[in-house]
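Here the complex is missing one protein chain, while the rest keep their positions.
To keep things simple, chains are lettered A and B as they appear, and every chain counts its residues starting from 1.
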Amino acid sequence: MATTVTGDLRTQAAHAHAEPTGLWSWITTVDHKRIGILYGASAFMFFLIGGLEALLLRIQLGRPDNTFLSPDAYNQLFTMHGTTMIFLAVMPLSAMFFNFFIPLLIGARDVAFPRLNAFSYWVFILGGLFLNASFLFHAAPNAGWFGYANLTSTQYSPGLNIDFWMIGLQILGIASLAAAVNFFVTVLNLRAPGMKLMRMPMFVWMSFITQALLLLAFPVITVALILLMFDRFFGTHFYVPSAGGDPILWQHLFWIFGHPEVYILILPAFGIVSEVLPVFSRKPLFGYAAMVFSGAFIAFLGFGVWSHHMFSTGMGPIADTVFSLSTMLIAIPTGVKIFNWIGTIWGGSIQLKTPMYFALGFIAMFIMGGLSGVMHASPPADLQQTDTYFIVAHFHYVLFGGSIFALTSGAYYWWPKMFGRMLDEKIGKIHFWLMLIGFNLTFFPMHFAGLLGMPRRVYTYSAETGLTWLNQLETVGALVLFLAIAAFLYNILKAWAGPRNAPADPWNGATLEWAIPSPPQPFNFAEIPVVHSRDPLWELKRERGGPLPEPARVSGAGIHMPNPSFWPALTACGVAAMLIGVMLLPKLGPWGIIAGGALLLFGVFNWAFEPA
Amino acid sequence: MDAQVAATPGTTPLDHDHDHPGPAVYVKIGIILFILTALEVAVYEVGYNHADAGFGAVLHPVVVPVLLLLSACKFALVAMFYMHLKSDSRLFSGVFVFPLVIAAVIICALVALFFYLHSLHY
Partner (left out) sequence: MADTAHAAHVGAHLETHSETSTGLDSRKLAIWTFIGSECLFFASLIGTYLVYRGRSLVGPFPHEEWVSPAGVHFEPILEIKLVTVGTALLLFSSLFVVLALNGAQRGRRGQLLTWLGMTILCGMFFIGMQVYEFTHFVHKGLTIKTNLFGASFFTLTGFHGTHVTIGVIWLITVFILALRRKLPPEKALNLEIAALYWHFVDVVWVVIFPVVYLMK
């Protein structure tokens, strides 16, 4: 709900662009780069929490018949691990890159709606904190990240656990939708002159497609959660079989959202890798157009495959066949992407820097995850594999081996641009090897444990099953992963303590962000660049016959940037308060909702009529 | 799609307002919408409440498709003329119609899936 910019250039012209500091400047910031850093820091914190939860799960499973965790604690931890990693770690880590780099890559000064962008972040962080606050009440969500009905009914989950989960997800959904509208418009409307759609960097393309997925998928989970809220709070029977309701409806609505959601998690990763591979191969991306269209095709098909998560519900041969075929079809555009990445490095002058290590690791791990995915696209195979560790292995190969490897690659690649500091190469490579070994040690044996029949989401197993040694391998792997993350943290701290001396273009990059100082100034580009090709910086360097001179930091006087604003954060508080008010209905009556709604309206009106 | 607009500050921004139809067209569309709504109710009345003989008997088996068709016409008229999709940029039509198609497919798929399940269970 943006408003016309009424601020005028004359009064703003005097502003020099000194970086404001202090807590208030972060709360009121509308700078996409700062919001990106906020997203990144918060998401990394949640990533550590989610990782810790996983470590506890692995410790519990390190011995048969272990009593380290109670069944209930185990349920809470695996639910929060999944929910956290998906909604609070991978999605917002991608959002960090959207925020920081989409404007830079398309040659813009900010996003289309800077205050809406701040609003998205504040709603996200409130939702994340709210979800995790459930631990304080010993009532963390405990029905799995997909919260299948009727596990979530008041009959089977009378506590606050599910309330925290559904309200938390509802809050996070609002953040995602607001951000998606914003970036969708930003990519379409704020491209630098000459940046045609088919000249956009692949990361921008994949992010753009991701926004479309967010826009179309999130309303569906919103409705599914609304129905669940009504069931729990207002006594409806949407998912209650005794009154004619059908728990399968939840599964359909959830996976209509849930399958696009996994592409929301992986497409930005595809984009990052498609930026890193060409730069470190010194070759343009192979098959640019095919990459764009395969990405769009994957996203489109993503809306027609949801029921492959539900083969075991017995949908009948016709539905099974249709969804099985559409699922297998997705292997084609995905294969196109993989071959194009290989085509990109083929014959290239490969520079084995840390980002490249992680990008290559991504390709290998993602192929494995993709292949096991094709296996359970077949209903008969799926019926054997579903609800076993085979599935756990599969989705960790695509989401950890895929998304997290690519996001880490992006972190090493763009760290100098974001913070003006280089991460250490040597520690980076140690990080990589620890992560690769730890990852495979943890998740590869799960394929076998799963095929041997070990079920997911069960807090322990007995020694007679013969699964002990596989589980012990996995737990050792998890500890190695812990070391890998420790290495990354050490690398970050070391860079933090080191000098801020990263050059503008440390990797001989091809895209616009490397033309400006590291870190960029608040206005990004002193002059909006004009783009003539897909690799504008390489083209420029070719014309000059050598590297570009280090760009100077300029005063930026006369460049009008949007003013900081407090209203997005306040409005976000209103949104969160209103939804939390629903949960407090039994305690406060409607007053919680009314207070939140009033705060929301107050925030929105002040925002709308604030001179930007 | 990539029209570069070189508007300078202070001038009237580029828009498509001059392409929009005028009040006369709006009122005509309004009358058509009103007639279509009356038809919908008439179809309901004749097709269901007078289904035993005459035209009602003919109409009865096709009430649902006829209603959906009338509704789709109304939807299209409002979107094309009142929401100006007919005269505005096709990008707006794209960001509206694409989700609309996915939405329609999902509704149909859900109904088919549950109808199918239904026939299995009962």
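FYI, contacts are C-beta pairs under 8 Å (C-beta built on N, C-alpha and C of every residue); 3 or more make two chains touch, one makes a residue touch a chain.
Computed from a prediction, not measured in an experiment: that's the story for all the values here.
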{"item": "Chains on display which the left-out chain touches in the complete complex", "value": "A, B"}
{"item": "Given A:123, A:151 or A:220, the one touching the chain that is not displayed", "value": "A:220"}
{"item": "Residues of chain B (touch criterion as defined above) contacting the omitted chain", "value": "1-9, 11-15, 17, 20, 22-23, 26-27, 29-30, 33-34, 37, 40-41, 43-44, 48, 63-64, 67-68, 70-71, 74-75, 78-79, 81-83, 89, 91-92, 95-96, 98-100, 102-104, 106-107, 110-111, 114"}
{"item": "Interface residues of chain A (partner: the chain not displayed)", "value": "2-5, 7, 9, 12, 109-114, 177, 180-182, 184-185, 188-191, 193, 195, 215-220, 222-224, 226-227, 230, 234-238, 243-246, 249, 253, 256, 523, 525-530, 558-562, 605, 608, 612"}
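Everything below uses one rule, namely that only the chains that are shown with their structure count from here on.
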{"item": "Residues of chain B touching chain A in the complex", "value": "1-2, 4, 9, 91, 95, 99, 102, 105-106, 110, 113-114, 116-117, 120"}
{"item": "Touch list for chain A against partner chain B, complex", "value": "9, 184, 188, 193, 196-197, 215-216, 220, 246, 248-249, 252, 256, 303-304, 307, 314-316, 318-319"}
